[in-house]
Structure formats: structure tokens, C-alpha cells
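One protein chain is absent from this view; the other protein chains keep their places.
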Amino acid sequence: MIGSIQTDPIEVEDPFRDRGHDIGAVVTFLGVVRDKESSKELKHLFYEADETLASEEMNKVLDEAIKKYSLIDAIAIHRIGIINPGEISLFVAVCSMHRKESFEACSFIVDSIKERLPIWKKDHFIDGSESWH
Amino acid sequence: MIGSIQTDPIEVEDPFRDRGHDIGAVVTFLGVVRDKESSKELKHLFYEADETLASEEMNKVLDEAIKKYSLIDAIAIHRIGIINPGEISLFVAVCSMHRKESFEACSFIVDSIKERLPIWKKDHFIDGSESWH
Amino acid sequence: MQGYHIGGKQMKVHIKYYAKYVEYAGAKIEDLEVERMSISDLLEVLKDRHPRLKEEKMSIVALNGRFGNEKTLISDGDTISVFPPVSGG
Partner (left out) sequence: MQGYHIGGKQMKVHIKYYAKYVEYAGAKIEDLEVERMSISDLLEVLKDRHPRLKEEKMSIVALNGRFGNEKTLISDGDTISVFPPVSGG
């Protein structure tokens, strides 16, 4: 289990390649920064976090999901700082014996991260205006 | 949109990296061959298909999903032939503006592929026995 | 239905089996000569020839390489694909 908050770009690859052979299903989610917000052209997003608490809460979410859905493993990475359109802000990956658990667990983790982690984003628009969410 | 039936190994990477910037969510599914089936040690699986019909039906499934869930794009690759434990038999990836549609659509596509494509698998066990599903 | 003859005329059809049905039928392809009949009636003929086919529902068939309707009547030269329940993924 890995839960991480980082400013480095998120590299996407098959995260459970070497985890043994009882894995039957892997579901991954990528949250990507869009180029518009409320139909205004976005220059980039800025994500601020209470990194310590966000990281602790993320690991709590993963732990809950692993127990609730009998997962074999789960990973989540939230990028913070400046993120440009097309870049990945959130990566979640889970694996389980069967597919149903993986789909449900991945969705649960993404929802929980968005609801529970002390992370905030600010739109920086092409026209120079800014707005916190 | 790509739907493919192939004997080559499936390489996993971020499939929508260069698809423009209205993408907000990407959900992917990997079906992986487990090392046991009905608690017997598996040597490998063998997948047989009516390749023409399976490929047509897969593209029909993707097309239905794109319309039903307003996806931006969808990809599915089903590997056939001999597949070893730990290797990927099925890869599905979808992208949309928001996450809910991507999760639902990815799950719909995986279910539909398993229910509708003329593909069959045979267990080849370590002990030499074999059994079609 | 013009040109439709009841009885008499024999149709040559090619039956393609897949997966475990190859083992049940003992062949991948079987050429038969039968009276004109619906695909569903043809399936009953096949089950009589190869009793293990009775073990389960043959829910999907293809006619000349396209998904087919079991009510369709066979024509001379048709290829009928007989699919076991699918198990991909």
C-alpha cells in the first residue's frame, strides 16, 4: 500500500506488475487537469495541501478500502503545486481477485480522496484571473 | 476508438496521453490471468475466438458505451492464444470529462465483453489436466 | 416467401464448432446434407448427432460469419457457427 502527496509529475504504468499471481483484476483512475473551468480557458491549476494530514488521511482511505473490498493492494498519488492542462493530478490503482471489488474500491477511494483530504485547488485562467475552489 | 483482438502481449500505458485537453478522467481495467482456478495450479490459459465476430462485437460494445456514457474515447484489447499467469488477457480504457461516467462505462464495457464476445478459455493445469469454460 | 420449397430438396451446410464443442462433435467443421429447416431445428439435429451438445444452452450462433437469428431458414451452402456459452475476459 502506498499513499503519496508529491509535487513531481505522476508517471503512469502498470503498478502491480510484480505482485504475485492471485491478482485477477486491476482498475486504475487518472484525474487529469482540463483546459477549461466554467467555460473559461485555464492556464494551470495550483493545488495546496496540508501535506502531513493529507498523506495520513490518504493512507487511512487506502487502508479502509483494502479491508472493505478485500483488495490485494491499493496505491494513490496526489500531485500538488502547479499542474498544467493535460497533466495528471490524481492516480489511483487497486487490484483484487475479481473485477467487481476493484471497480467499486477504486471509485470509493477517488470519492474519499476528494471529500476527505485537506487539499485545495486554485484556477489560474489565461486571462490572468484566479479563483479558489 | 480502438477495439482489437490480438495474440501479442498487451502493453500497458496511459492510452489517452495526446488526446486533447477536455479529458478530466481516465479509468482503465486490466484482466490478469491468475495462477489458480478452482484451487488448482494453473499452467496457462488458452483463449480461442471467432476473431472476426469478436472484433466486430467489441467495436459495437465500445460504440454503445461512448454514446451511452458520453465518453470522449474508449479502447479495448483482448488477447487470445496462450496466456500465462500474471499476464494481461483484457485491457479496457475510457476517458470522459467527469469521473462518474468513466467508472460506469469501463465496468459496462468489461461486463459486455465477457457476456457478448465469442471468446472461450481453456484451463491448462500444472498436473496436465485441461478444462474448457 | 417465393422460391421456398417444402421438403424434398437437400441443403449442403457447413457446421463450424468452437472450443469444447469441437471435442463434443469430434471435429472443427462438419459438412451435412439436410432438408431446408430453421437454424433452431438444425441445432436439434446436431444435438441428436452429438449428445454432449445437449448439456448446455447454445445461445449464440452465426450464419455465414454474422450473428444469426435461430428462426432463419438455412440455405444451400450456408456456414453455421455453433458457439458454446462465452467465457472471455
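Per-chain numbering from 1; labels A, B and C assigned in written order.
Going forward, a contact is a pair of C-beta atoms (placed from the backbone, for glycine too) under 8 Å apart; a residue touches a chain by one contact, two chains touch by 3 or more.
In this text the structure is predicted, and so the values were computed from the model without any measurement.
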Query raised in the report: For the chain omitted from this view, which of the shown chains does it touch?
Result: A
Requested in this report: Would you write out the residues of chain A that touch the absent chain, in ascending order?
Outcome: 31, 47-50, 52-54, 57, 78, 89-90, 110, 113-122, 132-133
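Just so it is clear, only the chains that are shown with their structure count from here on.
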Query raised in the report: What chains do chain A and chain C have as common neighbours?
Result: B
**Report entry** Mean-CA-position distance for chain C and chain A (Å)
**Finding:** 51
Query raised in the report: Rounded to the nearest whole Å, what is the centre-to-centre distance of chain B and chain C, using the mean of the C-alpha atoms as each centre?
Result: 29
Query - Centre distance in Å when chain A and chain B are each reduced to the mean of their C-alpha atoms - result: 23
**Report entry** Overlap residues in chain B, where contacts from two or more other chains coincide
**Finding:** 31, 110
Query raised in the report: Listing for chain C: what residues touch at least two other chains?
Result: none
